[in-house]
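Removed from the display is one protein chain of the complex; every other protein chain stays in position.
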Amino acid sequence: MFVIPCPYCGERDQSEFTYAGEAHIARPEWDDAMTDEQWAEFVFMRSNPKGVYAERWVHTAGCGKFFNVIRNTATDEILAVYEIGSEPPKVAARLPATPSGEALGSGNDAVKVVASHEEVRS
Amino acid sequence: MTPPVRRSPLEGRETLADPAGRARLEIRDFPGKLILRGKPDQVRAGVDKALGITLPEKSPETASGSSATLLWLSPDQWMVLTGKGEEAGVQHALAQALSGAHHQIADVTDYYTILALSGPRAREILMKLTMLDLHERAFKAGEVRGTLLMHTQAVLYQSGGDGAEGGPVFDIIVRWSMADYLWCLIAECGREFGLPEQVPVSGERLVV
Amino acid sequence: MNRYSVFSLIREGLRGHSGWKPVWRDAEPKAAYDCVIIGGGGHGLATAYYLAKLHGMTNIAVVEKGWLGGGNSGRNTTIIRSNYLYDESAAIYNHALHLWEGLSRELNFNIMMSHRGVINLAHDDGEMRQLKRRVEANRLNGVDAEWLDAKQVKEFCPILNASPDIRHPVLGGTLQRRGGVNRHDAVCWGYARAADDLGVDIIQQCEVTDIRVEAGAVVGLETTRGSIRTPKVASVAAGHTSVIASMVGLRLPIESHPLQALVSEPIKPIHPCVVMSNAIHVYCSQSDKGELVIGAGIDPYISYTQRGSLDIIEHQMAALVELFPMFSRLRMMRQWGGIVDVCPDASPIISKTPVKGFYVNGGWGTGGWKATPGSGHVFAHTIAKDDPHPIAAPFAIDRFHSGRLVAEHGAAAVAH
Partner (left out) sequence: MTQPFRLYDRGLVNRNRPLQFSFAGKAYEGFLGDTLASALLANGVHMVGRSFKYHRPRGIVGAGSDDPAGLVQIGKDPRRTDPNTRASEQELYHGLEAVPQNCWPSLGFDVGAVNDLLAGFFPAGFYYKTFMGPPLNWMFFEKHIRAAAGLGTCPEGPDPDRYEAVNRHCDVLVAGGGLAGIAAAYQAARCGARVILAEETAHFGGHLLSMARSDALIKEQPARAWAFDAIDELQKNPDVTVLKRTTAFGYYGHNFVGLWERAADHLSPTQRTPDTIRQRIWRVRAKQVVLATGALERPLVFNQNDRPGVMLAGAVRTFLHRYGVLAGKRAGIFTNNDTAWQTAFDLADAGASVVTVVDTRAEVDATLLRMAAERNIPVRLQSAIVATDGRHRITSADVMPLAPGGTGLTGTPEEVAMDLLATSGGWTPNVALFAQSRGKLSYDADLAGFRPGPSFQAERSAGAANGTTTLADALAEGTEAGLAAAKDAGLKRVRKTSPELSVTIPEGVAVEPIWEVPVLGDFSKSRAFVDLQDDVTTKDLHLAYKEGYRSVEHIKRYTTTGMGTDQGKIANMNAFGVLSGVMDKPIPDVGVTTFRQPFKPVTFGALAGQHVGAHFLPRRTTPMHDWHRRQDAIFEPVGDWIRARTYPRPGESFHQAVQRESKAARTGIGVLDASTLGKIDVRGKDARTFLNRVYTNAWSKLAPGRCRYGFMLGEDGMIIDDGVTACLADDHFHMTTTTGGAARVLGQLEDYLQTEWPDLDVFLTTTTEHWAVVSLCGPKCPDLVKELCTGLPDDPASMPFMSWQNAEVDGIPVRVFRISFTGEMSFEINVPASYGLWLWEKVMEAGQAYDITPYGTEAMHLLRAEKGFVIVGQETDGTVTPLDLRMDWIVNMKKGDFIGKRSLLRSDTCRSDRKQLVGLLTENPKTVLAEGAQVIGNASEPQPPVPMLGWVTSSYYSPNLERSIALALVESGGARMGDVVHVSRSGGKPVAARITETDFLAPAEETA
């Protein structure tokens, strides 16, 4: 359960929110020339990245407002929140690092041990 | 001809009180409730004009006047609480003052029911149902927050202070159809503080 | 490879088990292969096995970033059934079920296929209608399926709470007797051993970092253990399908969610079958070791952490106790999470792609395990022939363009 900083209500438990899918997928203006493939891009195709990801949540049990969240899907760290319609801010994240393919904080079980007290790349 | 009778979703439920005074659960008697929606700069003046109340404009603010209390729900949404039967008058006054401004006023008096949970242990009881931080430094008198009480959404409004005799008073604003579920669940969570067990209405024939 | 049998066990028992050979070679990656399969889970290993066995492609490799069967194969609740609504789904899952039935002997590895029966419960009128529709369609598709009334359900699974007074009383259910559970590790190891015996290189701790494409065609891939030249790359990396696809610039209609499961402490046999309930969100069986194996719901958000939220587990337990009151005092011994790649229509993608030589098998959502042999079988055909197997054809990516979806969730078929 995440702690999600609602831009309007402050930090609340995830249970008060509803996930609303990938952010910044604008509904295309009607265009007679639009192909089925182009339309499917909007309806179905998603980036679904491992790492930095812009998504939408709505504070269902609170203010009812939709807003954008930037989260690292490799670690579930929330890196930024911002209002609908504004540009995503720049963020720094612990990105998946090969060879393990996993960042520190990833639940993925590839590498769980560091040989000594060496720092794990962030 | 039977004269009109108002009934609450908790018809037949009696006030629950711990003999030791640790907690008390009761039903508010049909206070009027309106939802006001609008952009603050478009409704601010009208609200002041109609109700003499300065519009609360951020979480978790509330504001009270002689005729109503405004609870902040959202950047463009407020709940207006009035006395029993006074919602129509307040709605009219608001509508007048806001004519011309893009806004919405909906009478939700019967959409919601208000349970009042009070007593020194009220916070502990509610913390069995909400993930909100209800520590007295985190949720103060006069504050309002929408949240989730297990399976039902609700608005928590601390209408009474902690200094007050008998601890805080939380007005729990919940949908009609969820009221009985919540009533019984709060009582269940209050059993360790002397509230009696309450069994939800149930036992309908569901099998043919 | 050693032939496994009770006699080999006795022979080895008498000589201190000194004669057992490795289940598979610890292969070093070669410079080039005819095909490289990304993902050493059940589906990937089955694909390799059938490519080698049925299509003569033995100069191939399976590359796995971790250890075989360490992804969703080792994390699922191993429920096997084929009672899906639509013809396309029934075809592939029933194809898989037929293969499951002979698999232990075919692989000479006991996968502990236990046909103990799978019950899907109905708790209201709408579910009754949907499940009866499913039973009818199953019957006409040659999938064994029976409708049980509440009494028959209780007879088949006596520990169920059949009280008419609970929140969602059991009104009836469907039964697939050939359905059941099996042993996930054994399936992966069995396929790996058989594929290795046919010459397939199985390479663990080898993560793909990039796929090289020239003139719209795959020419090879980069791994943490060096470059590999190959004209064919097949992604079977459940949980990372989008990540692999993005290496060739492909976007897919897939979102990756956490899915959790848990087991209880082992107890003596108490649960005779597999019970699944959509309305109450329970699916539960008991392992041969005695642990109750319980699947929980998926978290609503995308995550690659293989971790879920506790509240999902808590709701799961409340539902379980509602349906099986006697389990209340048992204990959760171990919980874990996997990553499920979910398609909008709750059906998989088994497909060629716009990139020549790049094939995708993924998007199985929460229901991939039961399809493992069938999935590998038809995917191998699709790769070898560069032409979709008839059973795989309906699951091509272009269905999301035309709209010809296989909307199993629309039909409220629980996909576990």
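By letter and in written order, the chains are A, B and C; residue numbering begins at 1 in each of them.
Please note the rule applied: a residue touches a chain if its C-beta (ideal position, glycine included) is under 8 Å from a C-beta of that chain, and two chains touch if they have at least 3 such contacts.
Remember, it's a predicted structure, so these values are computed and weren't measured experimentally.
Asker: So one chain is hidden, and I want to know which residue out of C:T47, C:S114, C:Q176 or C:S351 touches that hidden chain in the complete assembly.
Answerer: Only one of C:T47, C:S114, C:Q176 or C:S351 touches the chain omitted from view, namely C:S114.
Asker: Would you indicate which residue among C:G44, C:G70 or C:G239 is in contact with the undisplayed chain?
Answerer: C:G70
Asker: Give the residue, chosen from C:T47, C:N141 or C:T366, that touches the chain omitted from the document.
Answerer: Considering all chains, including the one not shown, the answer is C:N141.
Asker: Would you write out the residues of subunit A that touch the absent chain, in ascending order?
Answerer: Touching the chain left out of view, subunit A contributes residues 1-3, 13, 18, 20, 26-27, 29-30, 34, 36, 39, 42-43, 56, 58, 60, 64-66, 75-76, 84-85, 104-107, 109, 111-120.
Asker: For subunit C, which residues reach the chain that was dropped from this view?
Answerer: Contact residues on subunit C toward the absent chain are 4-6, 8-10, 12-14, 16-18, 20-26, 66-68, 70, 74, 87, 90-91, 104-105, 108-110, 112-115, 123-126, 129-137, 139-142, 147, 166-168, 183, 185-186, 189-190, 204, 264-270, 286, 288-290, 305, 307, 309-310, 313-315, 317-322, 324-336, 344, 399, 401-405, 407, 409-412.
Asker: In the full complex, which residues of subunit B touch the absent chain?
Answerer: 1-9, 11, 30, 35, 37-38, 76, 102-104, 106-112, 124, 127-128, 130-131, 133, 135, 138, 150-152, 175-178, 180-181, 184-185, 188-189, 191-192, 199-202, 204-206, 208
Everything below uses one rule, namely that only the chains that are shown with their structure count from here on.
Asker: Need the CA-centroid distance for the pair subunit A / subunit B, whole Å please.
Answerer: Here subunit A and subunit B have centroids separated by 34 Å.
Asker: Counting only Cα atoms for the centres, state how far subunit A is from subunit C in Å.
Answerer: Computed from C-alpha means, the inter-chain centre distance equals 27 Å.
Asker: Going through subunit B residue by residue, note those that touch at least 2 other chains and give them in order.
Answerer: Answer for subunit B, listing residues that touch two or more other chains: there are none.
Asker: Could you list the positions in subunit C whose residues touch two or more of the other chains?
Answerer: none
Asker: For the complex, which residues does subunit B have touching subunit C?
Answerer: By the definition above, subunit B touches subunit C via 202-203, 205-207.
Asker: Which bits of subunit B are touching subunit A when the two form their complex?
Answerer: 58-60, 73-75, 77, 131-132, 145-148, 153
Asker: Mind listing the subunit C positions that touch subunit A in their complex?
Answerer: Residues of subunit C touching subunit A: 65-66, 70, 207, 209, 224, 240, 242-243, 246, 251-256, 300-307, 309-311, 337, 344, 400-403.
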